[in-house]
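Only one protein chain is missing from this complex, and each of the others stays in its spot.
Moving on to chain A:
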Amino acid sequence: MPTPYLQMTGVRKRYGGVTALAGADFAAEAGTVHAVLGPNGSGKSTLLKVLTGVVEPDAGEVRLEGRPLRPRGPRDTLEAGISAVYQELSLVEDFTVVDNLVLGVEPRRWGLRDRAQARRIALPWLERFADAFGGRVPADERVLGLDPGERQVVEICKALVRDPRVLVLDEATASLRRRQVEVLFDVVEELREAGVLVLFITHRLAEIRAVCDRATIMRGGTDVTTVTVGELPEQELVELMVGEMAAVGAAPSTAREQVRLEVRDLSGPRVREASFQVRAGEIVGVGGLQGQGQGSLLATLFGAERRHSGTVLVDGREVRPRSPKQAVRSGLAYVPGNRGTQGLALGRPILENMALPSLARRALLGVGLSRRREVEAARSAAGRMATKYGSLDDPVATLSGGNQQKVVVGKWFATEPRVVLMDDPAKGIDVRAKAELFGVVRDLAASGVAVLVSSSDDRELVEVCDRVLVMFEGRVVDDVHGERLTEETLVAAAMRVTGTEVGS
């Protein structure tokens, strides 16, 4: 048997008491797209970080083209032609997109940075991905102003600029919208033709079927099996990924008569005259093409972005939060779109992150905390989201990506909100946990909460929402519900609007 292009054998890694990898084996061929699948915390990211030299394994061997690879850091593997997009974004917010793309590989001329050359390397990729940036080439924009999906695309370009032979994409599509994913997949196809090995971690079934040739399934730190994707029905693939799972049927709507959230002519930095209602017990989606103000709408409602004009009523009472603090007081909760920079204090313990929004409720006289009560509250929230953690005192950064995301959502339960605003809450969460998350959202709604949720994945919106508002350039341009609520209509609604608006 010929040796595989990439081979990892017996890779082990443990952190304190947590075993991330328990002797995993992995092999992949050049010119293929190879998926790495499995539930949250199963060791996917750790395995690929061992490959890229970010994580030093306790044991195990990595061979590329038959030659052992013993990197002392990502720099060494970069030289070997391995380049990666990690789950945690790594961009420098204050730098421009071009500066980020060439960071670490800046072309130099006579010892000085060669800006012209940097642009020559970076621009082709940005132009290639222009559609993913909504048709523009944001070369000189600062990363600070980009939304999570666009940042992700910049990360991908950054990996591509390095001209890899092995490209690692660790949930690089988690916050991408349909169009962005399409552009990426075109590029991935080309790379495959050119003989590049693409390692692809995702929790989205449709993506696995669309581009992946082979798939290795991980569970509990080891590889369970490796399959050829085309030969396997979807149901079996899901079972391999997360075990047996009851099919999630569309749950009946729990919407009541009473209007809980009413928004009239709301305008903000990227929202224009949005008007809609959400009833108690109703789950309303916010969809549309990428970057049409979905995130901004939620942030503006929560007081995190400045409201220019408009009225917002909760249970018939006007609320004008000038800060999230006031919004929380009026019964709002907000799951932000960017977990690393907005959702978590990564260096602080899981316990504190969970407790933060609801501290005052449990504190004696608003001040004194009881550790026991905090631990109980955090455990119950973590349990509700099926979060996998070692100890509540560990920094939240030690959790796997999906489990971190569960904390970002779970920390709001204890505030007993009346209106829940969620910006792409299921990104990076595995198939089973996603079903559980939306089950929890359903329960919340059933108890009378109004839910407004945006998602980068139209399929999610169709599965979980009673109704979907389609946004375009900051306006709510369509309200898709009932029979019309299918993925196809959502796409069409977003596209058709594009056509008419551009034409007029």
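Keep in mind that, in the parts below, contacts are C-beta pairs under 8 Å (C-beta built on N, C-alpha and C of every residue); 3 or more make two chains touch, one makes a residue touch a chain; residues count from 1.
Following the convention adopted for this analysis, contacts and distances are computed from a predicted model.
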UniProt protein name of the chain not shown, from "Ribose transport system permease protein", "Sarcosine oxidase subunit delta", "siroheme decarboxylase" or "Xanthine dehydrogenase family protein subunit M": "Ribose transport system permease protein"
Residue touching the undisplayed chain, where the options are A:73, A:104 or A:390: A:390
Candidates A:5, A:334 or A:413 - the one touching the absent chain: A:334
Residue among A:107, A:349 or A:439 that touches the chain left out of view: A:349
Sole contact to the chain not displayed, among A:259, A:359 or A:446: A:359
Absent-chain contact - pick from A:130, A:194 or A:369: A:369
Hidden partner chain, residues of chain A it touches: 16-18, 302, 304, 323-325, 327-329, 334, 336, 341-349, 352-353, 355-357, 359-360, 363, 366-371, 390-391, 393-395, 411, 415
